[in-house]
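Heads up, one of the protein chains got dropped from this complex, but the rest are sitting where they should.
Coming up: chain A.
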Amino acid sequence: MADAQVSVSPVLPPLHISPSHSAPAPPPASSSSPTTFSCPSSPSSASSSSSSSSSSCCSESSSDCPTHHPCHHRHHHHHHHHPRPQLQLPPPPPHSEQPSSPSASPRSSSPSGSIGSTGSLCSSSASEGIGSGMSSGGDPRGPSPPLDVISEDAMEMDLGADQVIDPEVALKACQEVLLKVKLLDNKHQQDSQQQLGVDMTERCGPQWNSHPDAGSIKEEDEEEEGEGRKDGKRLQQDPLPTTRLEASSPSSSSKQSWLLRLFESKLFDVSMAISYLYKSKEPGVQAYIGNRLFSFPDSEVDFYLPQLLNMYVHMDTEVGDAIRPYLIHRCRGSITFSLLSAWLLGAYSSDMHISTQRHSRGTKLRKLILSNELQPPSPLSSPSHRRSHRRHNSSNVEVGPAPDSPVPGEGEVFVSPSRRTHQRSKSDATMASSGPGACLKRTGSNPKVEAVHEEPERLRPQREFVKSLLCIGKRLATLPTKEQKTQRLISELSLLNHKLPARVWLPTAEHQHHVCRVPHTQAVVLNSKDKAPYIIYVEVLECDSFETSPVPSRIPETRIRTARSAENLDCSAVANANTAGSMTSEHRAGSFSTVPNYDNDDEAWATDDIGQLQVEAEAQTSSSDNISQFSVDSITSLESKEPVFIAAGDIRRRLSENLAHTPTTFRRDPEDPSAVALKEPWEEKVRRIREASPYGHLPNWRLLSVIVKCGDDLRQELLAYQVLRQLQSIWQQERVPLWIKPYKILVMSSDSGMIEPVLNAVSLHQVRKQSQLSLLDYFLQEHGSFTTEAFLTAQRNFVQSCAGYSLICYLLQVKDRHNGNILLDSEGHIIHIDFGFILSSSPRNLGFETSAFKLTSEFVDVMGGLDGDMFIYYKMLMLQGLIAARKHMEKVLQIVEIMQQGSHLPCFHGSSTIRSLKERFHMSLTEEQLQLLVEQLVDGSMRSITTKLYDSFQYVTNGIM
């Protein structure tokens, strides 16, 4: 990355405001402007700081379109940054395009201008110049990149505060800018790619990161000056931070340059970004990182979404403002992201006092997201159009779509005051015509609510879906027995089925899809004392884009029968007749439903139909069964034929063999309905459900499953998941063969959420209760005798997973380790679940389990005893794992530390949570000492009577073996 840096630097000096440059400006800038910019939502600061710029906007706006008040805020922001740039680098020069660009943004933002309050405070004359520049240059071309983006961001900020801005316009503008920039960038790339070994891997970043071109950089600078962190997309360049840093604290310039270098380096990843965002008190750094977020791949940032949002909710405004543009941008781009953010925001805000919560920024952002204001500017037209938009929003792949989008975009931007309603109706129309709209209506769980809002909201189907799932969970909790719960669950889900398929999806899934059916009879209630978590299986149809692909149409349940029967019939003649029959009947059905005029129908039932029907009525129906069609008198035929003899012993033997060969299944236990369902091999289940599903024949059919939890706080689970994921990737990176299985967690509120089930796994408790065998014997039964390959593989898996989870348990201090919370999968891995007690919390705070982790003699037996090679391997793995983890401790710590902010979760109880966690990494020990430590831990856990004690305690209290 060094070279990138180097290459950049030559360009930078002139453009960048060097310390000296910035010095003049800074006094105001460093002291007040950063803060003011950062919190546009807080009127007081904004107004004071923005005073310099906003007058211009007022004037301009008043002249331009006085009728609009909505978004004056953004206006002043917008101007805000202009003036500053001007101070430094007066005319936004090199590119001829640039001047023109500004014009667009004022335009777009102008509607907002007229409202006075803050806007009127602005007083810079400089902005006027810009304003005029814009107006002169801009019209023909549309907005120029930077300004547009800025304006958009500004608008968003305002939105948060008073929600008066039309986001569509903003986004449109933003996109055009992006396009422009992309074009521009492309040019640069062509020009200067050779010299710049810029990494183009980052998705939307490249353009910005590699500011090879002076012009663009200049722009950035200007903006940055004025408005630093607001203009999300843009500023991920380094110049900004440098200037900031230098400006704000000139004394420590060496440190900053180091920082700068770091930020520019390839090593600078999301993890570091988050870390600096959290730790740095420098608004400039924060703003820089806020912008830099745009340059990371979505998926990488997504991992830290909980951290980002928690910081947004609980940390000071600077951090929030730095993140906000990114969040808004992503929310616009994706329904999934919007909902995840909204859910997490709700959950993380819940620890606040109710009064503060209501006005907190988190709550406001949540409202904004849910308000549907962040709808992407798709109204333009068809889904495909939108898709292209999104694509170039988020990636640099395409330059192509550029020409077509600006034009309509411009139209949108410049529409008159009525634009808003116009737009909405337009979007309605497109929604309806493209199919999704129709499906939406069917979607919500609550028809009443549905009836009220006719307008299709893009988030609503999914929210309704989730809500109805959670409601089911709540209702189930009131039923006394598992059996009743399961029955009720099944009937509730069958009702839910009536509304599917719809534009809903399972957030835990990897791929884009639409949910098409819930095979309700497969759902089952999980073991829990007083809550009613349950697992459902969900049939989905994969698609290109969940948001734009048309929702599959409903296929009636019975449709499967025709298909299946056609397959099964052995007699081809009958099969023919049958398929013919089913086809005509379908055909009929079609005409039936579409042609209301029955006279026509009567004609449609031509005589052949009826003839066929009567055939059916008469003797053998051409029915679906391949149970014999003929009535054969069993005896008469026997008389005519040579008798066939069979041995009774054979029948008996076949019976017992058949029974033995069926994969070991668990007995149905009304007290533990999930045991059977979870034991069934996943492949088997998929096959079975697919066969029975009317959608099963579709090639993009998939089966997913999810656990719905109601009444449980999953935030800790989410934290654990993140730590596990982090450790997993660390171990992968360091090539330590530890095996763990982080399962996805979706936090939907502080007391509900969803969990991705671990497939093919049952709890040790269930294993024991059902098989009545020791763990080792169960292994032998499932995988074969000691010397078989299958057993050895399973044993190795067991050891690797044991080692992984032992470390996890030690590092995270996972408690409540009874056998109901440890799963065993079909390959022999163990998987710990339920991270309800980690770090500083333990059940009832009794400090019951004092051992570092759970290692029973049963476990050791499976590993081949204390002296076995595998046991040594186990300890070695742990040592390696600990060393690797230690190396990347910061990455782990950071996750936990950020989440501690403002949290009242029990795992953060007390003041020493982080310190203790850090200590458990034993940074100071040598590897020899570490090895000793591992030995001690293992020894202690082995000997620990508390594990045993805890198990019997659990048995007595909860019946868990």
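The criterion applied here is as follows: a contact is a pair of C-beta atoms (placed from the backbone, for glycine too) under 8 Å apart; a residue touches a chain by one contact, two chains touch by 3 or more; residues count from 1.
Following the convention adopted for this analysis, contacts and distances are computed from a predicted model.
With the options "WD repeat-containing protein 46", "cAMP-regulated phosphoprotein 19", "Armadillo-like helical domain-containing protein 3" or "Isocitrate dehydrogenase [NAD] subunit alpha, mitochondrial" in hand, the undepicted chain maps to the protein name "Armadillo-like helical domain-containing protein 3" (source: UniProt).
Of the options A:494, A:512 or A:728, the residue whose C-beta touches the omitted chain is A:494.
When the missing chain is restored to the complex, the residue among A:652, A:687, A:915 or A:943 that touches it is A:652. Although one chain is not drawn, its touching partners on chain A can still be listed: residues 442, 445-448, 450-451, 468, 471, 475, 478-480, 483-484, 486-488, 490-492, 494-495, 498-499, 521-522, 524, 556-558, 560-561, 564-565, 585, 588-589, 592-593, 596, 598, 601-602, 605, 607, 609-610, 613-614, 617-621, 623-639, 641, 643-649, 651-652, 654-656, 658-659, 668, 670, 676-677, 692.
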